[in-house]
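Working notes, structure below.
Only a single protein chain was left out; the remaining protein chains are all shown in position.
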Amino acid sequence: MALTRRTFVTTTALGAAALAAPYGFVRNAKAADEIEVGVLFSLTGGLSIIEKSLADVTLMAISEINAAGGVMGKQIKPVVEDGASDPKTYNEKANKLVVRDRVPTVFGSYTSASRKAVLPVFERRRNLYFYPTYYEGFECSKNVVYTGAVPNQQLSNFIPWIIDNLGKKKFFIVGSNYIYPREMAKVCKILIEANGAEWVADEYLELGHSEWGAMVNRIKDSGCDVVLSNVVGDSVVAFYREFKNQGLTHDKLPICATVTSEIEIAAMGPEFAVGSYTSFPYFQAIDTDVNKAFIERYRMFVNDPNAVTHHALESSYFQVFLWKQAVEKAGEATPQAIVEGVKGQEFDAPNGHVKIDPENLHTYLTPRIAEWQADGQGKIVDDYGAPIRPLPYVAYGETDDNLFCSAAGLDSSKL
Amino acid sequence: MAEVVFIGLSLGSILLLIALGLTITYGAMGVINMAHGEMVMIGAYTAVWTQIYLGLNLFFAIPIAFLVTAGLGLLMERVVVRRLYGRLLDTLLATWGVAILIQQAIVLEFGLRFFDIRVEGLGPGLQKVDVPPVFLQTFSIGDFVIQPYRTFIIVLTAGLALLTWWLLYRTAYGMQVRAIMRNPSMAASCGIDVKRSNALTFAFGSGLAGVAGVMISGFRTVFPDMGTPMVVDGFMVVVVGGVGSLLGSIASAGLLGQLNGVIASLSNDILARAVVFGTVILIIMWRPKGLFSFKGR
Partner (left out) sequence: MTAKSRLELLAYCLFIAGTLVMPQFLDEFWLNRVSKYLIYGMLAVAIALSWGYAGVLNLGQGLFFGMGAYMLAMSLKLSSFTSLQQGSDEPVPDFMLWNAEPGAPTDLCCITPGSFLWIPFQEQWFGVAMGLVLPALLAGVLGYAMFKNRISGVFIAIITLAMVLLVRLLVIDAQPITNGFNGLTDLGWFTISGFEFDPYLVETYYLVAGCLAVTLIGTRLLVNTRAGLILQAIREDDSRARYLGFNVAAYQVFFFMVSSAIAGIAGMLYVVSAEFASPTFMDLTFSITMVVWAAVGGRHSLLGACIGAILINTVEATVSESEMFVEAWKAIIGLLFVLIVLFLPRGLAGLASDLCDRLLAGTAKKRPAASTSVRTGPAE
């Protein structure tokens, strides 16, 4: 039986209390039948709304593995740390996990900012980070395994689909003002132009901005026939609401989003999103037994019958299993061995079959497009059918045959 | 062009809605209430609760939120603020502490989370408030599209500003408050019960914040940290307008709102925010007492 959430919290709290012995005279003695791993998400602060669910599902995956006998007969012991929605804290906690607790792997981060803040720690200390979120690409680290989508897995089928199936020709690109939306916009423009359509604007708003009056008005005046949204976080809610407040409808002017997931839909009220589209490799609505059982188990674990699952959450889940397989293949739990072991690992995740690319340590995922329904679920209207290869440098012309990032590292001459 | 002006008006009305309560508490009492944003937050949560537990829509949440936050304000005045009169900057710090407490009360579900009890409508997550369908039907006059929700906010704000004006300038209570504004010790020696009057003023200001919270819940996300940026906006409006000047607050909210709306429409929202911050800095430097001010205190 899986641990319930409550006993789990208690045991981790006890474990944490033992670790918290101030000013580390005591090195915590590691039991020989345990492998410690770090779990680093924001449990407090603004991002905890999403990151808390990622931490929960990571712990769920660990408890499932433990219940099934653990890794190489050893139990996995999670060391949970709170990033507090703040890169400063992320950096500090990553240091604690890597330098003090000496865990061989940390699962964590949702935003690029927090990943960037911890990256130096993992690269300098040659440790290993598993990052579950879709992100902008442009990274080629030997110390990070990326299990979320990169731009080509979210956009390369999405843009042609919008142009061909929805018959849209004029894109208004809007996003939050940081690197992920800007890179997504860059890839979008390439794809839009390659498919014979045009973009009329490329606009940004501060992260967390919640006053959309002026921007939606400009969308209205721009003469576009589709909005491509890379808006992130709680701004999404204000955006969709304002969109409807100003009398725009998704049947005439649909919002096609790369970030809007089940969580944001639930927070805004599905009536504001009905008829809009999102591209992700995973949706809660995926109709397979694996996924249904996964949702069931997750709801049980967090003790909330209405909890929603989403792409980053699903990646947080299956990456723990990929890690387990990697450890077993490597035969030892050291960061270097696990990196070698994880290359080419495959797993049947709730979204389907996934595989770690042996060259760039990103993940093969299946792009899907969903149309949001009145019940807050996405109806999958397009499915790529098979996992496609991750290309983190696609904006610079990376293709399947011409990889920029390989096991040898980044070939900067190709940039 | 009309739409740009409308957006500016709408932005200004939201600013004023937030700042109205501050104008009174800061103007009349000299209290810099950093927990004002949390009052707005509580107002928004009240809208969530009336929806979940009473099944009532946004309209009914307005008076309920007013009462809830006014009560909370009264409590806060009694327990914390009252002890700090005359220590202006200290009220800023103490109310910041209160703000953290209120936020954590929501996040920790009033402490119930320690016992693993979940309460719907509380906790760290996002909440939502349904907007009555009337507000979602836009209609147009000529080329100009009327957005009912924003129009309602503008009308409500105007109504509340009028009510505040009436209370301050046409009632005995208002005369007392204005007397305290000018000179509290003189007012006290004239037989005005300064403590009681201040308590009422603080409660009224907090109540206005609660109403602002309800309206904001209709088009923004509701979550425990939502109040922090609002208190900054509110203070900028009040300080630019001139301490204790209702007219000043209205004028500065209108000015900053239009400035924001026009620049956001012509260029982008980020520049608009930057210009607003810059304008605030320059105005305070140029006229430290604000646009409209009187000699006093």
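A and B label the chains in the order they appear, each numbered from 1.
FYI, contacts are C-beta pairs under 8 Å (C-beta built on N, C-alpha and C of every residue); 3 or more make two chains touch, one makes a residue touch a chain.
The structure presented is a predicted model; accordingly, all values stated were derived computationally and were not measured.
If you put the hidden chain back, the residue from B:Arg83, B:Arg118 or B:Arg170 that touches it is B:Arg83.
If you put the hidden chain back, the residue from A:Glu36, A:Asp82, A:Glu262 or A:Glu398 that touches it is A:Asp82.
Only one of A:Lys74, A:Lys116 or A:Lys142 touches the absent chain when the whole complex is considered: A:Lys116. In the full complex, chain B touches the omitted chain through residues 32, 80, 83-84, 87-90, 92-94, 96-101, 103-105, 107-108, 113-114, 124, 228-229, 232, 235-236, 239, 270, 273-274, 277-278, 280-281, 284-286, 288.
Mapped onto chain A, contacts with the missing chain fall at residues 9, 12-13, 16-17, 19-20, 22-25, 43-44, 80-82, 84, 86-88, 91-92, 95-96, 99-100, 112-113, 116-117, 119-121, 123-124, 136, 138, 177-179, 182-183, 206-207, 396, 410, 412-413, 415.
Here is the rule we go by: only the chains that are shown with their structure count from here on.
A separation of 37 Å divides the Cα centre of chain A from that of chain B. Contacts from chain A toward chain B in the complex involve residues 6, 44-46, 48-49, 52, 177, 203-206, 208-211, 213-215, 217-218, 234, 237-238, 241-242, 244-247, 263, 266-269, 303-304.
On the side of chain B, the complex with chain A involves touching residues 3-4, 7, 10-11, 14, 107, 116, 118, 124-128, 130-131, 135-136, 138, 140, 145, 147, 149-150, 218-221, 223, 225, 229, 260-261, 264-265, 268-270, 272-273.
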